[in-house]
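Heads up, one of the protein chains got dropped from this complex, but the rest are sitting where they should.
The block that comes next holds chain A.
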Amino acid sequence: MALDSKIPQGPIADKWTNYKNHIDLVNPANKRNIDVIVVGTGLAGGSAAATLAELGYNVKAFCFQDSPRRAHSIAAQGGINAAKNYQGDGDSTYRLFYDTVKGGDYRSREANVYRLAEVSANIIDQCVAQGVPFAREYGGLLDNRSFGGVLVSRTFYAAGQTGQQLLLGAYSAMNRQIGRGKIKMYNRHEMLDVVKVGGKARGIITRNLITGEIERHSAHAVILGTGGYGNVFFLSTNAMGSNVTAAWKAHKRGAYFANPCYTQIHPTCIPVSGDHQSKLTLMSESLRNDGRIWVPKHMKDVEAIRNRTLMPKDLAEADRDYYLERRYPAFGNLVPRDVASRAAKERCDAGFGVNATGEAVFLDFASAIQRYGKETAHVKGLDENDAALVKTLGQEVIKNKYGNLFQMYEKIVDQDPYNTPMMIYPAVHYTMGGIWVDYNLMTTVPGLYCIGEANFSDHGANRLGASALMQGLADGYFVLPYTIGDYLSDDIRTGTIPTDSKEFEDAENEVRKTLNFFVTNEGKHSVDYFHKKLGKIMWNKVGMARNVKGLTEAISEIKELRAEFWKDVKVPGTNEEYNEELAKAGRVADFLELGELFAKDALDREESCGGHFREDAVELDGEQKGEAKRDDENFAYVSAWEYKGEPSDAVLHKEQLEFKDIELKQRSYK
């Protein structure tokens, strides 16, 4: 099947408006006859479910947690972008569009990104109207901060809990519709398959996680907003339950999987402390607004710091290497995430890592504390030369901005970041890849939509900070409600989709077969045993820097591990009860397939772009020596993989990317 992205004709700035003017609408009375399933109630799924219910559709929403409010979006810390230009610093729809395409290393679809930038301002208006308490200035207006990879302040935030506040906003909109009976909420339910009838997505199979009951649910369209698959690395900043299962099952039913190898490795996470670790914790990128990143210039100081004979704060300024400021004077500590992550790895690989494992760099707030302290003293008419006072005042400002992050750090590391620099290291954080969708956010399966982090759409090869929240809410509140109407207008006379068809029965039987296998298999190893092994392969060979040899090895190692898993996995208990090991087994089984496709995709892409860095594709000389080298001539396409059984048999389809409104350039942050 040829890929048709369905991008509307016309100038980029008019595409979305023209599109909306020409789609088919469903009249309000008919919406009552149409059922829609939304799987996932994070920012994307939650906002979509609420809006579709407001419009009048009958919505059934699903999540695996005990409440929509706990979706992983809740953990987003730093902020959400919008082209409001409240700061008057030259922001505009075009500039947000431009920054996002450039930040994504020219591997995203122009028309989608433009639309995202266009609706971004509406998101902020909508959220404020819902009662989302964003941070404000003393004058009562909304405050902004800046994030990596851009030169304007366009990020709206709520301390270090922006995702929480936005999700609670979407959750409250859902609650209103649940209260009115327009959304039927199924919590603690896991989707285990998509059901296709007559070629169209018409329902799903779920497992009730409390009773183990397998259920059939039908609808006229199915929307997946099931989040990212970073947990294929075992250790990531994602929540423990985040998984690829819903997306992978859709893939197996015909939805192409796009750019699986585009993963974001976030530069500021708390370093790994030991083998017992179950997850990694992010320290928001917003900290790079005020924190300066460094390692010692000299090996002897590195050693002294590791032996604890030298306190980092006592090392003289002249002996510190603020390597981001040195290498990228224009953006300094605010370079995009992929650049910052690779720079940290480069210093640590060269031996300058500052903790026991040699995998950490410093993020230092001492100068910000000084600066803010002096400022506050000045404003309050106090003594600017009183060092102790300045420090206290400065610490208060920092606490106000990042208090919850500092507290989190202190609890985990047992060090006080107000008085000693934080230690940070890159960790897997976000997946730009995901289910391929067209301009309508529809997958290659008619009637099956995919939104939020689960799709591949707007971030290209690298996501700029504060763009995922924007995309999730844009998809759910402002894009999908239009595009899905165009599709559903054909279904006003279809009537309820029966669940007793052969298609539902077959899908249910398949699900049961797998669950049965797990609880009866007499294996030797727990699910985590396999997940951890997979994570190691992924991190070592498909992680921050990739090469042909490592990727080829990873592919065969994952294949072997998968075979071992199906032979030797051990799941206690039964299917007819709450059984977390059983739920995990299904998720890891899917990760074991995705992991291989991921490596295969990385091997195919013989260029470095954004979150995908190939050691054999770097600039060899000139000002950009050592930086990632993109190959626009041969790789300016989206890889969309079609399922054919084994991941090794997956067939590659290419969506050629055309750049009409932005010139393709070497991405420079120097």
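What we mean here is this: a residue touches a chain if its C-beta (ideal position, glycine included) is under 8 Å from a C-beta of that chain, and two chains touch if they have at least 3 such contacts; residues count from 1.
Definition applied: contacts and distances are computed from a predicted model.
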For the chain that's not shown, choose its UniProt protein name out of "ABC transporter substrate-binding protein", "Succinate dehydrogenase/fumarate reductase iron-sulfur subunit", "ATP synthase subunit a" or "Aspartyl/glutamyl-tRNA(Asn/Gln) amidotransferase subunit B".
"Succinate dehydrogenase/fumarate reductase iron-sulfur subunit"
Checked against the full complex, the residue among A:159, A:219, A:454 or A:640 that touches the missing chain is A:159
Option touching the unshown chain, where A:319, A:383 or A:577 are the choices
A:577
Contact with the hidden chain, among A:311, A:412, A:563 or A:651, goes to A:412
Where A:25, A:151, A:240 or A:548 are the choices, the one touching the absent chain is A:240
Based on the whole complex, identify which of A:478, A:613 or A:669 touches the chain you can't see.
A:478
Residue by residue, what part of chain A touches the chain that was omitted?
47, 50-51, 54, 65-67, 69-70, 72, 74-75, 84, 86, 119, 122, 124-131, 133-142, 158-159, 161, 164-165, 168, 171-173, 175-176, 178-179, 185, 187, 210, 239-241, 273-274, 276-279, 281-282, 407-408, 411-412, 414, 477-478, 481, 526, 528, 570, 572-573, 577-578, 580-581
